[in-house]
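Below: the structure, in structure tokens.
Yeah, one chain of the complex is gone here, protein chain that is, but the others are all in their spots.
Coming up: chain A.
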Amino acid sequence: MANSSEVRAILDLPSSSTPAPAPKKLSVPTARKPDGISRELFSLIGPSSTTLVAQLAKPRLKQKPNLGAGSKIKWQWRAFKNEYPFAKYNVQRPTFTYSEDEYTLHLEDSEWTKEETDYLMKIVAEYDTRWYVIYDRYEFAGGVARTMEDLKDRYCSVCRKLVRNRPWAGDENSKNALLSSYQFDKEREVLRKRYVASLENRTPEQIAEEEALYMEIKRLEQNERKFKRERDDLLRTIAGIDSGLPDIVEDELPASSMSSDPKRSKKRNGADLDSPSTPLMSTPLSRAARPSLPPKNSAYDLQHCITRTEPPAAATSATKAAHQPAYLRSFKLPFPKAAQAQKVTQALAELGVSHTRLVMPTQGNVALLDQLLEATTALVDTKKAVDKIEFDIQVLKNRLGMQGAAAGTAAEEGDGGTEGMEVDDGNDADGDADGEGDGDGEDGRAQSVLKTHFNVRTGPAVNVHLLRGFCGHGIDTGGDKAAKANLIQGVCCVKFMAYRVHR
């Protein structure tokens, strides 16, 4: 590294305007230049530099490889510590060995000889449970051809049996964990492999067809969505409801007399069922104002027609599943239980009520519909129970009749007997009176739900109770004599409710 004046001297350049004093000044300290530092560098840093103190040691350069030169290399086996950082992940599976006795005691298998089992255990240990390789290299002289599943199954079963039948030093959990790691379901694995193979053996036509079907289903789904959207739009247009405003779900009229249910009234916060929700209240204003207000301001809520639904019980956790997004209530109309849906629908159809469509799904209406469905379900249940009892009575009666015929006693006896007989009689009588024929008992069991009310004498209490539930106001629970009237009234009530619901 040449000094600039040196360069000038070399290149025969005229010296710069001011003579460079550097060389003369530096020439004194260079005499004491320490080892391990080049002269040029030392002259540049100067002796006063503090960094020099730490760097006086001679730099140690990497040693040049000495390949085979000089003394002869002695090769020998030595234990060594594997410094490879990932060596700790090179975990070996425990290898199992067994004695002759153990084999005869636990490991006998009609398909496997001990020699072949020994060979299997050896090769599994040798190839470190790489099953593809084990299967590839498996060659037992005189043995039958084995599939990979055969080998796995045998190995796992041997290990399982050994673990199970040997004294276990650790706790039960670790033993179970080890056992489960040797779990192997051969049939399932074979089936799975067959599926994989069949997936691969699809012809191009099949693959094309599959793809076409997939596209088709996607298209259908899209159509469905489009159709639904259009239908909703249409519904809104026709019914004059703009329900695309999730904030506004209730109107502000005070509670009506209809809310007898305390739970419902609390929830509904006293809204009238008949008044439509007002789209005008949608107001981005209210929406914008909302975050600034405390969440449970009942006065505010009341004023702005906000109904707060109780979060679901499981909503304590902040998971995604617990979050309930905004939804249209019309999307969550109550629906009868699947098991009885058909009968309930039938019963409601008899009343001329369609529960699948609610023109105005206000909270009150939905609750009402829910109750209606509940009541109808209970009615259907009752009908079912009655039918069953009727049938039992019929059977008993027949038996009695047979006994009576055998004993030769009078048939009158039964009249003063059980209540069931009375019911039966009444049933018969009513059936006759109605002129509907008496097919109800057996074959007509499922025909009509409502008819049952008229047929069952013992029923009114139940029905009236149900109907009270329907209407929310008292119905005379007169008992037997008032049954028919009550029921008619009840049905009317249901019809009325249905009418209201539909409006």
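The rule is short, and it goes like this: a residue touches a chain if its C-beta (ideal position, glycine included) is under 8 Å from a C-beta of that chain, and two chains touch if they have at least 3 such contacts; residues count from 1.
Here, contacts and distances are computed from a predicted model.
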Query raised in the report: Which of "Actin-related protein Arp4p", "Mini-chromosome maintenance complex-binding protein", "UDENN domain-containing protein" or "GPI transamidase component PIG-S" is the UniProt protein name of the chain not shown?
Result: "Actin-related protein Arp4p"
Query raised in the report: Which one, A:Phe96, A:Tyr135, A:Tyr300 or A:Phe335, makes contact with the chain that was left out?
Result: A:Tyr135
Query - Touching the absent chain when the full complex is considered, from A:Tyr127, A:Trp168 or A:Phe335 - result: A:Tyr127
Query - Omitted-chain contact residue, chosen from A:Leu105, A:Ala177 or A:Val196 - result: A:Val196
Query raised in the report: For chain A, which residues reach the chain that was dropped from this view?
Result: 1, 4, 16-18, 41, 44-45, 51, 54-55, 57, 59-63, 65, 67-68, 72-73, 75-77, 82-84, 87, 126-127, 130, 132-133, 135-137, 148, 193, 196-197, 200
